[in-house]
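A short write-up of the structure that comes next.
Here the complex is missing a single protein chain, while all its other protein chains stay put.
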Amino acid sequence: MARIDLDNVRHAYGPDPKSDADFALRRVSHVFEDGGAYALLGPSGCGKTSMLNIISGLVAPTEGRVLFNGEDVTLLSTEKRNIAQVFQFPVVYDSMTVRENLAFPLRNRRMKTDEIARRVDEVLETVGLTALAGRKARGLTADEKQKISLGRGLVRPDVNAVLFDEPLTVVDPQMKWQLRASLRDVHRRSRATMIYVTHDQTEALTFADKVVVMYAGEIVQVGTPAELFERPSHTFVGYFIGSPGMNVVPVAIDGAGVRIGESRVALPAAPVVVDGARIELGVRPEFVKLGAAGIPASVIRVEDAGRYRVAHLSMQGHPIAAMLREGEKIPADPKVSFDPVGVHLYADSWRVALNGAGQ
Amino acid sequence: MKQGRFAWIVPALYILFLMTPIYWLVAMSLKTNVEITTRFTLWPELLTFDNYAKVFGDERWRSVFANSLMYVSLNTVISVAVALPAAYAFSRYRFFGDKHLFFWLLTNRMAPAAVFALPFFQLYSAFGLFDTHIAVALAHCLFNVPLAVWILEGFMSGVPREIDETAYIDGHSFPSFFVKIFMPLIASGIGVAAFFCFMFSWVEYLIADALARSAVMPITTRLQALSQASGTDWGVLAAAGTLTLIPGAIVIWFVRNYIAKGFALGRV
Partner (left out) sequence: MKPVNQKAWFLVAPVLLLVAFTAIIPLMTVVNYSVQYVATNAQFHWVGDLWYREVLHSEKFWNALWRNLVFSCIILAIQIPLGVLIALNMPRKGWGVPVCLVLMALPLLIPWYVVGMIWQMFGRVDIGLFGVMLRDFGYNYENDPIDAWFTLVLMDVWHWTSLVAMLAYAGLVSIPDAYYQAARIDGASKWSVFRFIQLPKMGRVLTIAILLRFMDSFMIFTEPFAVIAGGDPVFLSTELKQTVELGQKAAMSIIYFLIILLTSWVFYTVMTRDDGAPRPQGGVS
């Protein structure tokens, strides 16, 4: 178990990087606390896999340091870092049985035979492979093979951290829930530091205590699922987390309020922003109200998402989505207003503190 | 996978081993016969191109080269042309006896040339084809057609069948689809198949020697006749031998990026 520090880590795959665009990881500093369950969430190509590989030592960062429990391991090989990692696609040793596959990392580390057997049985149970223990890995399905990979990631008792790189991509949806629950369970029992890379918000939010959201090679926010939802610190977080994502509307500051086209929305205090910054208002659809007072808008369409409905409107030429409670009717001439709790202001995509509430 | 720092020594030594006899052949072709037979020299002391001049100046040498290249090219064209539709059938459809047919085709690759050399003579004589380019080209189909079918089938199976269906829906007939759409898609496969057909036809000796004895004599037959005669002209033999390396070298150079791919299919 270990606390993992990333200290000003930058990484470029090409030689001689010049501009920020050459870096897959622009500049990342972050502390993964010992025993935490983290999710790295972000779209494809945001640098999350690079970050994982830098932690495990498969990739050496161009700049910066990696520390395990305060000790610099930047130059240490993967083997010496004592890390377990599960990849996106199944990696199994074809010629071995399922049991031998799981025992392999332990045997390489010269664990005692009876201890190996005990440990392997436990993990077989966790990933649901007990029935297949004696089968050769070669003939198994992709799901089953991925369970073997997961099992190999979990089998070592003394690892500094377990890293998962979108491990459930090839697994079918029903099994996903089950395996994710098992992983949570393993985490609760072992208290190992776990880092789980995914582009699926549901997966991230249900697995992790803390979610690290990445965008274009940078960490844009770290927080609990609730924090990410309630106070997205970057428009990308607002847009990426939640379904549908946050409404982001370009506005102009007007004293203690902002102006959207002809209309004005009051804010609790006058925001302080750098001159010339791009100002946007962010409101989640959950906090958009349709009623008799507010900014006039016209309905484009209404989507039925089962338990709730989403109205898509055009407000001063900007698209905006509103969540409708069950049975709620859209007024004939709808006017949009915002619940002040859910109103955020962004300057150049970053959240601006209002009312001294902090970032 | 990280390789050791001195890993390159293994292929380097191996390539050195490959190149030494070839060097000796080339060195010999640049020596005079006197130097070859009376003195042992590591490199030509008296560099001479006379041997090459003799080969190029002799109509008999020129014609045997032309003969070999002729039947090899003919064979390559025939093998690939008949293998294309067959490979398509094997990769796309099931039909009565397909598996057996495929396996039986492959067994022809296992037929020793020495076995066939005997009846080939009678067979091609009966058709009046003995001692013609086409006879050798057809005879080499024995092992090249199965090979071409096998290689092409592998490449074709990699092309999704939806492409065929889309083309038919778009109103292409089978021949127009096959030539205009499908063949460009498997162009590298055709290249690899042609490469191996060329290779196996070019290197074969026994059948070519049996079927083309005088009018269309292949290069190797002439080399054989001269190398095992008394009073061998080593310099000229070495020069002619060196020249036989060139077509192969050219062909490898052109397909160097596809070789690994062809081998990756595991089909040779």
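As written, the chains take the letters A and B, and residue 1 is the first residue of each chain.
One rule holds in what follows: a residue touches a chain if its C-beta (ideal position, glycine included) is under 8 Å from a C-beta of that chain, and two chains touch if they have at least 3 such contacts.
Values in this document were obtained by computation on a predicted structure and should not be read as measured data.
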Next item on the list: Determine which one of A:A84, A:L154 or A:L179 touches the chain that has been left out.
Entry: A:A84
Checklist line | Of B:A111, B:I163, B:V179 or B:A215, the one touching the omitted chain in the full complex | finding: B:A111
Notebook entry, point to check: So which of B:S173, B:S214 or B:N257 would be touching the chain we can't see?
Noted result: B:N257
Item checked: On chain A, residues whose C-beta touches the chain left out of the figure -> 56, 58, 77-79, 83-85, 87-96, 104-105, 108-109, 136, 138-142, 145, 149, 152
Check: Can you name the residues of chain B that touch the chain not displayed here?
Finding: 1, 3-4, 7-11, 14-15, 17-22, 24-25, 28, 36-37, 40, 42, 78, 82-83, 85-86, 88-90, 92-96, 98, 101, 105, 107-120, 122-123, 138-139, 141-142, 145-146, 149, 199, 202-206, 219-220, 223-224, 227-228, 234, 237-238, 241, 244-245, 247-249, 251-253, 256-257, 259-261, 263-264, 266-268
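One rule holds for everything that comes next: only the chains that are shown with their structure count from here on.
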Next item on the list: Please report how many Å separate the Cα centroid of chain A from that of chain B, as a whole number.
Entry: 57
